[in-house]
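Only one protein chain is missing from this complex, and each of the others stays in its spot.
Which chain is which? They are A and B, in the order written, and residues in each are numbered from 1.
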Amino acid sequence: MSKSRSNKVTAPSFTVPDNCAIYCKDVNFVYNPKTPFQKQALNNVSLTVNKGEFVAVVGHTGSGKTTFVQHLNALIRLQSGRMYVLGRDLGDKKLDLKALRGEVGMVFQYPEYQLFADTVLQDVSFGLKNFGVDKDKRVQLARDAIQLVGLDFDKVKDKSPFDMSGGEKRRVALAGVLAMNPSILVMDEPTAGLDPRGKSEILSLVAQLNRERNVTVVMVSHDMNEVYENADRVIVFADGAVAYDDTPRNLFRFETQIEEMNLEVPAMAQFANVLEANGITLPDNCKTVRQMYDAVTALRGKADV
Amino acid sequence: MFRDVTFGQYYPADSFVHKMDARIKLVLSLLFMVGIFFVVSYVGFAVITLYLLVVIALARVPLKSVLKSVKGIIFLLLLTAIINVFFTKGAGEPLLSWWKIEIYTEGLIFASKMLLRLTYLVIGSSILTLTTTPVDLTHAVESLLKPLRVIKFPVHEFALIMSLTLSFIPSLMEETDRIIRAQKARGADFDTGGLVKRAKAFVPILIPLLVGGFRRADELANAMNSRCYEGATKRTRMRKMRLGWRDAVASVIVVVLFAAIFTVYGMQSAWGGIIWLYY
Partner (left out) sequence: MEIINIDNASYYYKAYNDDGTVGRAVGVENVTLSIEEGSFVALVGHNGCGKSTLAKLLNGLLVPASGKVTVCGMDTSDKNNIFEIRKNVGMVFQNPDNQMVASIVEEDVAFGPENLGVPQPQIVQRVNDALAQVGMSEYAKRSPHRLSGGQKQRIAIAGALAIQPKVLVLDESTAMLDPMGRREVLQVAHQLNRGGMTVILITHFMEEVLDCDSVAVMDGGTVVATGTPMQIFDNGTLLNRVGLRAPRTVELAHLLKNAGWNVTPDCVDARTLGGEVCLNLDQIK
């Protein structure tokens, strides 16, 4: 605590660039400090995320990625280092938590397990109510969010969320966060446990929010194929530190290093790497099967001529 | 933080005390807990202190973890001590007198002895839990309660529920922690407002926990059925509870020690009626 304050004193004039959504400098975090259970979870983490970016955060269990993302809406308070989210100083003792949490939407793992209200509408409005939005406005925002996640508002609003299917519950939970119109969406494995169709529905929704509403997305994921196809940038955590911070294409060229960290190399990256090793360059946007197929077809076209 | 609670606080080691039979440990611990309330004199406390130190040494558990359990309820201990100081009236002049509060020498002595007894009580029980796995403890309880079967007490079910509860506590803690965080992320506020508002604020935590609990129970029932669970009938146990030489040695020593304590202090109190408990 005292450390963050001293940091503030040493850098009072620091201003975060306008287009910067998340700024971290030398962030450290220790669980249970000064006890036998002491554990350094974050080790000098420095990174920035620009507004409108889609960033994937990867790393195996215990790498610090979850601790890091929970800093973003101050569920875990900054111990040392500097951290600014949407211009707010997270080291500030008088930080307005509610305002921050309204702007940084956080979707936890298996968010459907946190549903509690009698009706879908009530559950989706819970956050809005907490942030003091008045009733008419609440219904309107909840309607938007429920429709955004692909559910029929009039059909589901009075239903009990517990009577819905697993995939629908996940979407209701997601709507509960989206209703607040967050500028940053932080998600911890949003597709875990879903079947392929459920996965791609959630991912295309997130991609759409990112693209059309310019929502900054920070997504924790274990599925490297999913990361490869969706993220603009990948941040790899290992032992509490940032091991890599690069575009998916560049990152997954380091096949040995990736596999040493017990992560998988996406199928399309493996494929592209073999082609590159044989002197064939592919455009950078070959991330999905379809894109790769088109690119390879184009290569043959060129070779034919 | 919830997630760091290590329930049951078993400390794995390969010591004399660890190798003892859980039933004997449980009985001897109970004997100890009753016994320390008989101890009155400083010599008696010295003996008990020595006894605890020997047991801790034999158990090869770090003193730190033993003291940690005391730290957990230190507030409660001090509160008891303070109340005792205030409410014990002595025979002579008060040591200190202010407004309606009077502190006597007897009060201080009595309170410090009480504090010592309670501290030793906590230490004694924490040695039991530090050296005995929850599973063994459950088995010991089941085995010691066996006679109650005569009056149709469901001993096996009781022990099973105890064991299932113990094994679920860590994940339940984690689940609670996760739900609290998730609702906080949606702006839930658990720290401000009046009593009613605060009580209401817990609904978004309790309902998911309850729903999760039912789901868990359902899945657990399936898992248990799949593994051929059919109640107590014809069940066997992997863990053989066998009394060894350690149990015999420990039992003899502890029983003799406390028999001595009971005799010495019991005799003293023979003329003092029930008062021995308090002085």
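Note that a contact is a pair of C-beta atoms (placed from the backbone, for glycine too) under 8 Å apart; a residue touches a chain by one contact, two chains touch by 3 or more.
Given the structure is predicted, the values throughout are model-derived calculations rather than measurements.
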Touch assignment to the omitted chain, from A:139, A:194, A:207 or A:241, lands on A:194
From A:119, A:225 or A:257, the answer for touching the chain not displayed is A:225
Full-complex touch with the removed chain, picking from B:135, B:211 or B:264, is B:135
Contacts from chain A to the absent chain lie at residues 60-61, 165-167, 192-198, 222-225, 262-264, 266-268, 270-275, 278, 280, 289, 292-293, 296-297, 299-300, 303-304
Note that chain B touches the chain not displayed via residues 8, 10, 12, 133-135, 163-164, 166-167, 170-171, 215-216, 219-220, 222-230, 234-240
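To be clear about the criterion, only the chains that are shown with their structure count from here on.
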Per the C-alpha means, the centres of chain A and chain B lie apart by a whole-Å value of 44
Per the touch rule, the chain A residues reaching chain B in their complex are 31-32, 36-37, 70, 73, 75, 98, 101-102, 105-106, 108-109, 111, 113-117, 126-127, 130-131, 162, 176-177, 180
Per the touch rule, the chain B residues reaching chain A in their complex are 1, 4, 64, 175, 178-179, 181-189, 203-205, 207-208, 211-212
